[in-house]
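Reviewing the structure listed below.
Removed from the display is one protein chain of the complex; every other protein chain stays in position.
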Amino acid sequence: MAKNKRKNRYKKHLVHLFILPAALIYGVFQLYPLISAALNSFYSFNGFERVDFIGFQNFITLFTEKPYKDFFLNAFSHNWIYFFVTVITQLIISLILALIIHSKIKGKEFFKSMFFLPKLLSVIVIGFLFSLILNPTRGALNTLLEAIGLEAFTRPWLGDMSTALLSVIFVDSWASIGFSMLIFLAGLQAIDKEIFEAARIDGANSFTVLFKITLPMIGPALMIMTVLTFIGSFETFEYVFAMQGSSGGPYYSTDVLTTFFYRLAFGTVDGGQAIGLGSAVAVVLFIIIGMATSLILFVFKRKDFER
Amino acid sequence: MKEKLLLGIFFILFSGIAAGCGNGGGSGNSSEDAVELEMYSWRTEDRSAYEEIIAAFEEENPDIKIKFNPFEATEYNTILTNALVSGTGPDIVQLRPYTGARTIADNGYLVALDDIEGLDNFDETYLEAAQGSDGNTYGIPLSLNIGLIYYNIDIFNEYGLEPPETWDDFIAVSQELKNNGVTPLSVGGREAWLLSMLHGVITPTAYGGNDFVEDITEGEADLTDPRMMESLDRMEELTEYIADDFMALDDADSTALFYTEEAAMYVNGDFQLEVLENSNPDLSIGVIPGFKEEGSDDPLVMNWVDGSYGVVEGTEHEEEALKFMEFMASPEFGQLFTDNLTRVSAVEGVTASHDIVKQIMEASEANSTPYLMLVEYGLGSPSTKGIFEDGLQGMYLGEITKEELLEQSQENAERAAEEGVEELEMIEEDE
Partner (left out) sequence: MKTNPLLQTIKYTVLALFTFVFGYPIFLMIVSSFKENAEIFTNPLSLPTSFNLDNYIEVWEVVNFSNYIVNSIIVSASAVFIVLFVSSLAGYYLSRYKFKWNPYLLAFFMIGLMLPMKLAVIPLYMTMLKLGLVDTLFALIFIYVAGGIPFAVFLFYGFFRTVPRALEDSARLDGCNDFQVYYRIVLPIMKPAISIVGIVNLINVWNDFFYPLIFIRTDSLSTIPLGMLTLFGEYDTQWNLLFAGLTLSSLPMIIAFLFASRQFMDSLTEGAVK
């Protein structure tokens, strides 16, 4: 097969022009900076200039020296919380919504559009909008809770250690549910309708169909979405940054690895930069996300194989 | 084969970058008759005022044009460092005070300004805000920032209260306001830097003012000093008089609480005066510039130089840039600055037309103390100021004790000092 191709009359080297633009742009503006960022973790810096190659010293500092190790562990644990909460607030809810919309109901298109709407807004808009809504005294949420007699549930949402991170995660989920719902819907629509018909003829009720047929059929999609959520939770930056600033306030309660990276690599208004240390955080993130991606590839491979 | 392919790709990548290098750097400004100077600043909100001031300069110097180019304050450091390292940037730059300016100067990016005419228009201590480790001055200080307690005159009159002169007065007044159902004090605790500011305004008379600052600079005291603990006791005592849920309020929220007359007092810098006046023109604003120490007639005012302007080493138009520096050091500029921006100029002998600005200025000239955290602890990544103010959040939220807060801050100060030494050594090795 391949041999036949080669013998064709067209000038075969011209075909490489197909891959060249993509490889070039991607190589120069993404891969090269990524590699360079990874290498930075092995250098000491003076401002933006590399000074000396210092091996793993940045990593050692990051994991053993105060205050870096405390910051790292704190942020790392928040990424995990981010992941677990997002699985509930985003994945499970979007799956339920997809299942409902996929079932026999009226106004599918309306609901789909409604749920997808937030995805169209910029993070900067969403972050700001919710800072206003979650404002303790004049914000709509607390006012609403008071209006319907739930004063007991009003909170200083973004200024409390116990609710700040959760609030940010909810806002993130608010914006992203629509998209994951569509992915699940796509998975559901791909299931052969005849299977359902057959099951119904056999007298299976809705719940049996759900647990015995639907969920197992979209299992791979669920698995992939979980891994994607994991990656998203470790890459998360925009919502924390837009709502709580680069130090993940109050008192680092919303600090995640990317904001920690940002503070080190870019400095704060009155603090200096530490690009080497920041890059070490980036490399740790690369490794975590790289492992998760390998997992997703493994799942893909198996899915291909089953087909 | 595989290796060759990879090599090929890398060759393409790097040759692309190298080719870019050639074209990128060299394009200088094609200047006509007038020289154009580019000026970087982080004061986006002051653009129109600056443009007026620059117009005054351009009138006197028709052969020089100045392009004022302000950036978001939060991104300014990154942008400035990039521009300096790449050498493609501006001629005149705004410098962060104290450690910010020193780091840049020590790296050799700035022209020494010691011979500038008019440098003696400044108080010695203000010039320290932009001096290198070599003792030379690298920046012309622009404005003096002053931390203040603003108060609402109408509310004070309504309850027959006088503006407090000491800490004890302050607590008495706050208690009285609280008894009457008025929120005594508005602070935006969600933005940690405001807590540092609060500490700087409220506590100098608790830690012993300039004596303690001197002990710190001479290494005879550190942050675990009992005097520092007293300042934290004061911060803690304050809690019950600050607006509910103040840890969830940002700068804008706390400002709004004050100008909507829900809170009677408000701590922030003098630079908020214009915002307050614009937001509510009917507000009757009074200021308490600081508390009086025992045995002193003048309140102790916390001030610091906000930023200064320096000339970039290697600029093609050094002569013209220096001319503008001279202008910035002149009383004429100071006056323009004060009039246009209702801020306190760092130039001596400027008179303010705005009553409040005048009051602040006089108070600060009579008796002042530096912003301890900014001036002495701005160093490091993370800076000790950052650790301290974030720690204050932790203290108010009950996450850490005052002792822990001071210990962590001191620990970081020691680490940051070491970091600084290492950096200096690296620079010396370079040269």
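Here the chain labels run A and B in written order, and each chain numbers its own residues starting at 1.
What we mean here is this: a residue touches a chain if its C-beta (ideal position, glycine included) is under 8 Å from a C-beta of that chain, and two chains touch if they have at least 3 such contacts.
Small disclaimer: the values here were computed from a predicted structure and weren't measured.
Peer 1: Tell me which of A:I88, A:L132 or A:L215 is the one touching the absent chain.
Peer 2: Of the listed residues, the one touching the omitted chain is A:L132.
Peer 1: Just name the one of B:E45, B:E117, B:E236 or B:E418 that touches the chain not displayed here.
Peer 2: The missing chain is touched by B:E45.
Peer 1: Looking beyond the chains shown, say which of A:V87, A:A199, A:M217 or A:I289 touches the absent one.
Peer 2: A:I289
Peer 1: Of the residues in subunit B, which ones touch the absent chain?
Peer 2: Touch with the absent chain occurs at residues 1-2, 5-6, 9, 17, 20-21, 23-25, 27, 44-45, 69, 71-73, 75, 78-79, 82, 86, 88, 251-252, 255-256, 259-260, 275, 279.
Peer 1: Tell me which stretches of subunit A touch the chain missing from the display.
Peer 2: 1-2, 5, 8, 10, 14-19, 21-23, 25-34, 36-37, 40, 48, 93, 96-97, 100-101, 103-105, 107, 109, 111-125, 128-130, 132-133, 138-140, 143-144, 147, 174, 177-179, 182-183, 185-187, 189-190, 200, 206, 235, 237-238, 258, 261, 265, 275, 279, 282, 285-286, 289-290, 293, 297
Following the convention adopted for this analysis, only the chains that are shown with their structure count from here on.
Peer 1: In angstrom, rounded to a whole number, how far apart do the mean CA points of subunit A and subunit B lie?
Peer 2: Once rounded, the distance between the two centres reads 36 Å.
Peer 1: Under the definition above, what is the set of subunit A residues touching subunit B in their complex?
Peer 2: Listed in rising order, the residues of subunit A that touch subunit B are 23-24, 27-28, 31-32, 44, 46-49, 51-52, 65-67, 131, 134-138, 156-161, 245-247, 249-252, 263-264, 266-274, 277.
Peer 1: Please output the residues of subunit B touching subunit A within their complex, sorted ascending.
Peer 2: For this pair, the touching residues of subunit B are 9, 12-13, 16-17, 73-74, 77-78, 81-82, 84-85, 96, 99-100, 103, 107, 189-193, 244-250, 253, 256-257, 374, 378-383, 385-387, 390-391, 393-394, 397, 399-400, 408, 411-412, 415, 419, 423, 426-427, 429-430.
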